[in-house]
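Right, one structure below, let's go through it.
As you look at this complex, bear in mind that one protein chain is not there, while each of the others sits in place.
Our next item is subunit A:
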């Protein structure tokens, strides 16, 4: 017994300043744990940065477009054979005729200034113009027939490949393998650029023009898509806000605790978690197949997005109704207001900032939603602007996020630039909405 007792080594005398192995291990594990946390956050931040950087890097160039400055003589003998400037007669001159005029003007200009590279035929030289350029010139002339017979200075849209040359997407090496553009054409473009005739400028058409066909990425714009998204947001606001607020008021202030209330509660909780594509199936089956509403119309899109946004708005509204202190209700009831008066005259106005914030955030969510819109036919190629509301709600339209998807499905790499550019437009809208929501909250939020 005593022997054993003496066998126990006396505790080592050590300084508090000297850490033992166990403490060091524990401290190391503490440091490691913290490092994991920092690494996790760094991963998130880096992912965000790379995401934004890759979209901005790809997309910003969509806001500039290459154009070729030239003098075009609008020959009356070709464009207006009758000579009467009659709009009906003028409309008979097709884009083909305008195309020839443009081609000749370009070749003449290049030859006169000695910019034509050797061995490039006139037809190939004219190929650096966009196929959309004649249509634009035609529209210009039809709007203003007085131009016929004069020489106008215009800036014609250049082909997407030439645009790519200025943006670094197309090089001499890639042109050798490309059936759509030849190195000689690039030389001509380079010569024109050196002469100051071919340059990039701000591309307002990207925001206002409609979509363009597969072979003319340089002309594709977001006009119809922005308009379609705007129409849908109008419908969502008009439907989701009143219905959502009414439902929240009922559930928060009036509903008795019974099976019906529970049923509604369970439904709202589940709808908030239903995948968005299921709403698309609902829209297709109920609104289009059952009720016979027109495909790819903002009305159907707006209805689907409304149903999708409702749970978000209801949850936000209920939270802000709940935040109004009971003392205010008690005071109103105490001086003889009815329950309805209390809610509509006192609780609702005080909860309004929170409701607006929730609504804006819900709408921002709806604006970016793509999947359900694919199913209700919004992928269709739409070139015509929808009419003004309310008739326009039934016209086919595109939507901003769906337009992005459409761009990515086309073969020409120039459309990827357009897709990223469209995302920038979408993100700008979303950022504006979120900033508005934050400002509203800052300005009106009350702490009780």
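Everything that follows uses one rule, which is that a contact is a pair of C-beta atoms (placed from the backbone, for glycine too) under 8 Å apart; a residue touches a chain by one contact, two chains touch by 3 or more; residues count from 1.
Operating definition for what follows: contacts and distances are computed from a predicted model.
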Options "Phosphate transport system permease protein", "Thiamine ABC transporter substrate-binding protein", "Thiolase family protein" or "Sarcosine oxidase subunit alpha": UniProt name of the undisplayed chain: "Phosphate transport system permease protein"
Of the residues A:69, A:215 or A:278, I need the one that contacts the missing chain. A:278
Contacting the left-out chain: of A:207, A:230, A:371 or A:436, that is A:371
Please identify which residue in A:19, A:50 or A:76 touches the non-displayed chain. A:50
Out of A:38, A:177 or A:411, the sole contact with the unshown chain comes from A:38
With the missing chain put back, which residues of subunit A would touch it? List them for me. 26-27, 29-30, 32-34, 36-41, 43-45, 47-48, 50-51, 54-55, 58, 242-244, 246-247, 249-251, 254-255, 263-264, 267-271, 273-282, 284-286, 289-292, 307, 310-311, 314, 338-340, 364, 367-371, 374-375, 377, 379, 390, 401, 404-405, 408, 416, 419-420, 423, 426-427, 430, 434
